[in-house]
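For this depiction, one protein chain was excluded, whereas all remaining protein chains were kept in their positions.
Read from first to last, the chains carry the letters A and B; within each, the first residue is number 1.
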Amino acid sequence: MIARCPSGRKYLRIATFFIPALLGCMLLAGCDDAYDVEMLYPPRTDWLVIESLKDVLPTRYDPPGALPVDMLDHPDTTLFGPDQGLLGPKKGRAIIDPRVLKPDQRGELVQALRDVAGRPRLPKIDLNGDKFIVEDKGTRVHIDTLLEKELKLDKKTLAQGSVLYRSQCLHCHGLPGDGRGPTGLWVNPHPRDYRQGIFKFTSSAQTQNRKPRRDDLKGVLMNGIEGTSMPSFTLLKPEEIDALVSYVIHLSIRGEAEFAVLKDLIREKEEGSTEAGEPMIDRIRSKVEELAKLWLEAQKGEIKPVKPPEYKNDQERMESVVRGYKVYMNKDVACAGCHLNFGRDAAFKYDAWGTIVKPRNFFSNMYRGGRKPIEIYWRIAGGINGADMAPFAKNPASITEEEDKQIWDLISFLQILPFPEKRQELKEKHGIVVE
Amino acid sequence: MSESTTHAVGHEHHEMSFIRKYIFSEDHKIIGIQFLFTGLIMFLLGGLLALGVRTQLGWPGAEIPILGKLLFPGSQGHKMGPDFYNMLFTMHASVMIFFVIIPLLTGAFGNFTIPLMIGAKDMAFPKLNMLSYWFMWPALVIILISFTVDGGAGASGWTSYPTIASSTMPSGFGYRSPAQPGSGIGQILWLCSLIFVGVSSMAGSVNYITTIINLRAAGMTMFRMPLTIWAMFITAILQAFALPVLTVALFLQLLDKTIGTTFFLPPTGLQFGNWTTGPGGGQPLLWQHLFWFYSHPAVYIMILPAMGMVSDVIATFARKPLFGYKPMVLALAGIAGLGFIVWGHHMFQSGMDPRLGTGFMVATIMIALPSAVKVFNWLGTLYQSNIHFTTPMLNALAFVSMFVIGGLSGIFMAATPVDIFIHDTYFIVAHLHYVLFMSSVFGIFAGITFWYPKMFGRLMNERWGKIHFTITFIASNCVFYPMHILGVGGMPRRYFEPGVHFNTWEHLQPINTFISIAALTLGTAQLIFFANFFYSLFWGPKAGRNPWKSNTLEWTAPSPAGHGNFDEPPIVFRGPYEYSVPGVEEDYLPQTAPQPSGVPVHAGH
Partner (left out) sequence: MVKFAVFIVLTIAVAGFGLYALFPAALKPSPGEGRKRWAYLFGIVLTLEALACPFAVLMGWWLPKGVSTYAYDIDLLFYIILVITGVTFIAVGAMFIYILFKYPADPNRKSWYTHGNHKLEMTWTAVPAVLLIVLAFAQIPAWLKVKNLSWLREALQAGEVKPEARFLQVEVTARQWEWRMRYPSTKHMEEWNQDGKVLLNDVRLKMTPRPDDVRRVNELHCVKGQKVLVHLKTLDVIHSFFLPHMRLKQDALPGRTIPVWFEPIEANCFLDGNDWKDGMRLERTVTDKDGKEKGVWVKDDKNIWELACAEYCGARHSLMRGKLFVHDTPEDFLAWLKKAEAEGQQTTVAPEKK
């Protein structure tokens, strides 16, 4: 009934048990949760959006799993329905393909970027050389030192940020911060692509090429972005959030340098210039220096309101609402030009990243950039970068008293719009019908 | 396979082509073996998926050696992403439940054993039987294809709850989901695949019920049937009544996902960032009721056949009659009957009216009773017996002891206040694996090793069988027992990174690593079983008709049994458990053996 067993095989039996257990232990060796040290940032292969797309009008949001700009490579897909091929005419002009460059040129670019910005596991912003000395508060200091001090882009913080990014952010925001992580394609709005160096919700008092302050990025991480898949990251400790902010800035600087140099190279190719042009490493370094200066400038200060309002009672607040309504309807201000019917009938547009957005519907009680009055102030006064929302203030660094008052009134008005009782009150007491 | 077949008397036999004999066969034994092979291959797939899950849980964030670079491109950091993990646990459960356990227990063993053990030549509807097997193939092909589609295979859990599973973009956006990548085409294919599995099972269940009622041999009264057949019979009734509800539910979700019906979409609509679904006319809770109305009887479908088989194996190798035959049958019926009124215990926390929950709670606690009765009867069978520790017996003993643990842990969940805490934690995962892996799968191993000689005419290697058993027994306890502890701590299930970031569960993470190591051992050990299985097919020692000296009818047929099964139609004189009868020299007395002189007749019931 039972087979006889020849002796001498007991060692085989013992091995059969322990080998799998040992194999399991071997896997412990791979339990480091940082990027593999050999991993490199890949060369950029997706299309670059270099000009505004505001004259292209889509009819609906993009479908899950695909970004409109990425679908330029798949013109036969039917996923985009009536918006199929809408971006086609922009190919080569507003949207350009980095793959037209020769492989060795792209290889040089990648190498230069690696020299300056490092690799995922060991990120850095490293501008070697004496030409990068700047003036700072009367002393002369190397820009690298400033970056470490003001922007916390030192190697240690960046390495920590890289580990956290890989575990928390990578699956949406992608390896180089391109917003094309495996989950990122399947949420809408899509995660931010840092490589254009544009961040929507910034409070810095710059007039153009506005970069966010560290506090802006921190605020996004702490509060999330309501109504999007960007959650609040209060599950992380404060120093972890700081490290992530540094890493995101690093990805942005690196990405934007790559973006700018690619743009230049493609343009040179189109113009048919035969000269070699600047060496790649110098191009990168000068771009990074330019960006670093912009980022540093942004940290200097935020848009400061002139005179924040203090409403002593509901009546005063309502009066502000009434004034705000008048500002809103003012033809020169032209809010209603984009936020049609208080945003309820706003049209779809392409933003600076080639994704589809809609001007905010004020009845929705949803504020992506934050609902605190100061946050709304920043968005109105300074505009929203990348989304065609022009700044209200002529010079965000110094806002006039009248502009300031108008913005605060506008904010009061916007704040009551989602509430039917308040709109009713507006109608009954002040004869303003907002429906 | 051995060629020692004989042909039944009086049966027109004609030369059949190889394809008609072995592939598109109507012979229940071939179909049973086809189910067996398919089930075993899918077992490997399901196991690999489980190992993927455990790798992530044991070493979250780590880069998997070799496979990491192959599976996860650089743009993902060579790291398993959460969407991939969600697909892994979903497909692990779906494959194991619908393509391994149910096909093996009901398809393989049901098909193989029923006609043989009741003395019939074949099933009542051989063509329907063949259809039942071949309907599994579209299901298999579809589920395998679903791994390759855009967005990946279904990733909503095997429970596939709306609205994460059912929400679809409005028409014109492709069949994609705003909720997650795996709820797009992958989910649609998952639903289609399960519909085919359902049809296959329903066809099979009709066949089994009819065969058992109508085609029993002379003298084989209902209460002389072995417990395996009783279990198959009751399981088939469960399948016949419960499956239509699942099929309907699957169709409803399929319609929601393809043509924009709103069975599971609430009137307020849903908001996924920028994507909003329109308003609906249904509610998500409807799916849960429909799904669990099937899936609770399904878990009994997945255990009752094993219980029946284990009863037969224990009686055979304890050389002792089954203790309490009628109570055992009543217990099977009790479990099945009660199984229809307890589905709400999966939904205690779902937002269902809590007063309804009270009713479900009482019924659920009562299900512990017939299960306990069965365990006591098994112990009674073993008491004062002669236990032969063969591989089938060891697996059956493991079934009994592990089922005790699985059943007892179920009482915690039946207690609704405690369920508030342990619902959707690892406690549930521990319980379900104790009753599914450590009961059903050990039952399957017991059945395979027991009936292997009858199926293939050869014996499996005992030594390797025992090695496989020992490692599997120890490793599976190391994998699933600590999960009770994780669950008591409250660690939630379906978590990509459970022991990270939460202060409440960070200290439990080393247990996860321990479980993962044990799981790798467990997975590797199964290769021993497969090696033994395939080696023995060609080079195992030839088996006689009745290598285990068992009583039931199938052991009177040749090994392997031929077309028509028996040399001549059997006549049954007694019940199936006449072992160690006083006055009989041999310690067994087959059902078909004539009554020895001088021995009082114990006619069975």
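We adopt the following convention: contacts are C-beta pairs under 8 Å (C-beta built on N, C-alpha and C of every residue); 3 or more make two chains touch, one makes a residue touch a chain.
Worth saying up front: this structure is predicted, and the values here are computed from it rather than measured.
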Among B:Phe147, B:Phe376 or B:Phe530, residue touching the chain not depicted: B:Phe376
Omitted-chain contact residue, chosen from B:Ile341, B:Ala368, B:Leu527 or B:Ala593: B:Ala368
Identified contact with the non-displayed chain, of B:Ile33, B:Val342 or B:Leu397: B:Leu397
Options A:Tyr61, A:Phe80, A:Tyr165 or A:Tyr377, residue touching the unrepresented chain: A:Tyr377
Absent-chain interface as seen on subunit A, which is shown: 1-2, 4-5, 7, 10, 13-14, 17, 21, 168, 171-172, 183, 203, 215, 223-224, 226, 229, 231-232, 234-235, 302, 304-305, 308-309, 365, 371-375, 377, 408, 415-416, 418-419, 422
Subunit B residues that touch the omitted chain in the full complex: 81-83, 86, 156-157, 161-164, 167, 178-180, 266-268, 270-272, 280, 283-285, 318-327, 349-351, 354-355, 357-358, 361-362, 365-366, 368-369, 372-373, 375-377, 379-380, 382-389, 394, 397-398, 400-401, 404-405, 408-409, 411-412, 414-418, 420-421, 423-425, 462-463, 466-467, 470-471, 473-474, 477-478, 481-482, 485-486, 488-490, 492, 494-498, 501-504, 507-508, 510-511, 513-514, 517-518, 577, 579-582, 587, 602
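Note that in this section only the chains that are shown with their structure count from here on.
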Whole-Å gap separating subunit A and subunit B, where each centre is the average of the chain's CA atoms: 49
Parts of subunit B lying in touch with subunit A, wherever the complex brings them together: 55, 58-65, 68, 74-79, 81-84, 150-151, 169, 172-174, 176-178, 180-181, 184, 271-275, 388, 390, 459, 461-463, 467, 471, 497, 500-502, 513, 516-518, 520-521, 523-525, 528, 541, 547-548
Interface residues, subunit A side, partner subunit B - complex: 1-3, 5, 13, 16-17, 19-21, 23-33, 35-36, 39, 42, 61, 63-65, 78-79, 81-82, 120, 166-167, 170-171, 174-175, 180-183, 185-189, 227-229, 235-236, 358
